[in-house]
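First, the structure itself, so that you have it in front of you.
With one protein chain withheld, the remaining protein chains of the complex are depicted in position.
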Amino acid sequence: MYTHAFQVSLHDADPAGILFFAHLFRHAHDAYEAFMAAAGFPLHTALEGGRVLMPLVHAEADYLGPLRHGDRVLVELRVERIGRTSFTVGCEFRRHGKQIAARTRTVHTVVERTSFRPVPVPEPLRQALEPHLLPTDPPEPDGATGLATP
Amino acid sequence: MYTHAFQVSLHDADPAGILFFAHLFRHAHDAYEAFMAAAGFPLHTALEGGRVLMPLVHAEADYLGPLRHGDRVLVELRVERIGRTSFTVGCEFRRHGKQIAARTRTVHTVVERTSFRPVPVPEPLRQALEPHLLPTDPPEPDGATGLATP
Amino acid sequence: MYTHAFQVSLHDADPAGILFFAHLFRHAHDAYEAFMAAAGFPLHTALEGGRVLMPLVHAEADYLGPLRHGDRVLVELRVERIGRTSFTVGCEFRRHGKQIAARTRTVHTVVERTSFRPVPVPEPLRQALEPHLLPTDPPEPDGATGLATP
Partner (left out) sequence: MYTHAFQVSLHDADPAGILFFAHLFRHAHDAYEAFMAAAGFPLHTALEGGRVLMPLVHAEADYLGPLRHGDRVLVELRVERIGRTSFTVGCEFRRHGKQIAARTRTVHTVVERTSFRPVPVPEPLRQALEPHLLPTDPPEPDGATGLATP
């Protein structure tokens, strides 16, 4: 499991002092970027030179409790699924490293850069993701994350 | 159905020229803020004086096609469900007013300001939301949006 | 003078209910994008096809009074200066169309896309900007906006 940490900053928080919900996805993506770099696939390299892009086709979040300005948050990231042309990343956000305050799930497809047509997950990427593939508990229902994926 | 429009700006777009996925939620919330103000419940009034807050407990998006820097986007917002202590808002994002490029769904709970305990949707708010309640097509499966709601 | 309007949204405001200062620049850039499109130079076209980029070399803002969540803001934009390889844009932000709550100034250089070397402001762009060139009052001191420009 890959871990990442951040602190809820002033610009993350709304007038109620709570993390604005959309910013959770920004932090989830920061964790994903750090994970991909650690896995040998830094996104900026992929974007610059690659013939493929990896746009998201689905994103979801559950907010279980408030994350407030100043809270330290631990993100636990796992690869939940590797499909033929897409993969799914899940994050759990622990407030002060303890209770889970939020969860995100993002589905990333691999597409050809200009046509935006799905192509198979490149083999080196698959091999880099596989060690981080952790079964969810309970197992996700068939197709739950595949709705929007080709 | 409530409509809202925006144009994908430079700061919305990533190095591939595509709307960064988390910013779709920012635009969905802008549409929701405009809708709530039109419905007589401007959020800034609620936040300042109210004894309740309306935090999101769930958010999800499907990205069906790229939204690019400069694209004009039409948002069609509907109230998908009004529960006892929460309500669900759905948005469809049409590129240049035509094909649907993305969808979002957000679930908002009503909570007491300090305890964060769910309380019933206030009657005036329920009455303001009801005219915008439109059945989804196909009907959403039971509980699909209620996972995280109390 | 070019005008643009927006409303301070929930995600613009910090826990004190005030516009987070950096977001003023986002709104200034939205006004600038709308202005450039109206002037015949939509940024997304320039970025896609052009051999030049127009990065900012300087940005500054003065905050004269709080802009709060829900405030309607009128932006008045003028071109303050057109130099050989750069131009300066000024915005005034009026709260509810009345008193000035903030000012921004941004200096944009024209550079060759790959080398990032300054090149002269293209003649068609100069002609598009000139009608909006308004002397500031009082006149800006010589070089005040040119510190960082080549």
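For reference, chains read A, B and C in written order, and residue numbers begin at 1 within each chain.
The criterion applied here is as follows: contacts are C-beta pairs under 8 Å (C-beta built on N, C-alpha and C of every residue); 3 or more make two chains touch, one makes a residue touch a chain.
As the structure is a computational prediction, the values presented were derived from the model and not from experiment.
Contacts of the undrawn chain with the visible chains, over the full complex, involve A, B, C. One of A:P42, A:G65, A:G83 or A:P122 touches the chain omitted from the figure, and that residue is A:P42.
Among C:G40, C:G65 or C:G97, only C:G65 touches the chain that is left out of the view. Against the chain not shown here, chain B presents residues 10-11, 13-17, 20, 22-23, 69. Chain A meets the missing chain through residues 7, 9-11, 17, 26, 29-30, 33, 42-45, 47-48, 68-70. Hidden from this view is one chain, which touches chain C at 15-16, 18, 20-23, 25-26, 29, 44, 47, 53, 55-66, 106, 116, 147-148.
Criterion: only the chains that are shown with their structure count from here on.
Taken over every residue number at the interface, the positions common to chain B and chain C amount to over half, indicating a same-residue contact.
Greatest centre-to-centre distance from chain B is found for C, with centres as Cα means. In this assembly, the C-alpha centroid of chain A lies 21 Å from the C-alpha centroid of chain B. For the pair chain A and chain C, the distance between mean C-alpha positions equals 34 Å. Rounded to whole angstrom units, the spacing between the C-alpha centres of chain B and chain C is 30. Touching two or more other chains at once are residues 26, 29, 44, 47-48 of chain B.
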